[in-house]
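Missing here is one protein chain; the remaining ones are kept as they sit in the complex.
This part shows chain A:
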């Protein structure tokens, strides 16, 4: 481990399977107008020699202050949290409005009518004006009958009677029109709410467009500033600390594992876990999205993988600061020798989920989750949790890796989408961009979304 020198990157790059992708990526790092390197020697074929030049250039670079790598520790978390909070505030407002109209419904017709006819209330643009029309017709009739009655105003008793009955008829008509309108509106809103409110309550307001938004944020093209930032970071010497996420230091060596074709290491994976936790906390505080609790990649190593034997004692204190009764999903990356996968204990839907970019089913992991949740509830809350009806969920129609190096990015992407109740709408072609976005997120201490 101590023998990691800048030149150690060469053999790794030699191993690249996807040369085109690697060249593209390398080109994006090297060929920037501001790079003295690019202007000095910018051959058409950005070969491996370029990279070696970069490494040797490191020594000159290291003396210069690295502007993008302040030692943010908890500030990265705070920033991510604040951002997510702001982002989710809007969603919460929307939901509150939705809930409000349901409450009004539950309050009964009179309250509802007050809401619907109160001009001070902001009108839902989707509300049809049918009710207004019906009320208006009734009012018009009443006015006309009143006018007719008053026009024929005579001391005659029969005239007074007809005037009164006309008035009563108009009133009845108005009331029945109003009742009809309410019934119609109520039926319409009920249909609309049962679907949307439920979704809003669960935090997955229509997972289609939501997932698409997440995907486009994560696969957005880098702008010049971001590219420049990445280029600098990838040139950093292995020992240099580039960022600190939570209490995880991200060094040049860790960062290099995000390069094209490289295998992700635990610092990168766990750095992302910290940021996903921050986002989930912010969203849960705002009342949107599932309440998630993340373990880092050493959870599964401790509870099972290292000894190939279930050992609750090793992780007994890992949940000392969380009450799992308030959690919807416990999410953790699983490291299996040379492979990354993702495991989820879904307390809300009562199932154990496992996502593997190579589609294997890890019975040991599923069994471990099953035993752990029972043990932890017994230990922390003296609750005998019955999981006999809980199911194993190992979907085989998920996006899969088409190479021998992207499983870490896949595992993190599963976590990213599952933590938001989003469909897994990405695939292999998004991975190069996801790598860059993860790299940027670690540097900036902020997720794209």
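Structural remarks
Here, a residue touches a chain if its C-beta (ideal position, glycine included) is under 8 Å from a C-beta of that chain, and two chains touch if they have at least 3 such contacts; residues count from 1.
Definition applied: contacts and distances are computed from a predicted model.
The unshown chain of the complex is recorded in UniProt as "Small ubiquitin modifier 2", chosen from "Nucleotidyl transferase domain-containing protein", "Small ubiquitin modifier 2", "Rab-GTPase-TBC domain-containing protein" or "Presenilin". Taking the complete complex into account, A:301 is the one of A:222, A:301, A:400 or A:449 that touches the chain left out.
When the whole complex is considered, the residue among A:163, A:304 or A:340 that touches the unshown chain is A:340.
Even with one chain removed from view, chain A keeps its contact list with that chain: residues 1-2, 4, 73, 239, 244, 246-249, 251, 253, 257, 262-267, 269-270, 295-299, 301-302, 306, 314-315, 317-318, 320, 335-340, 358, 404-408.
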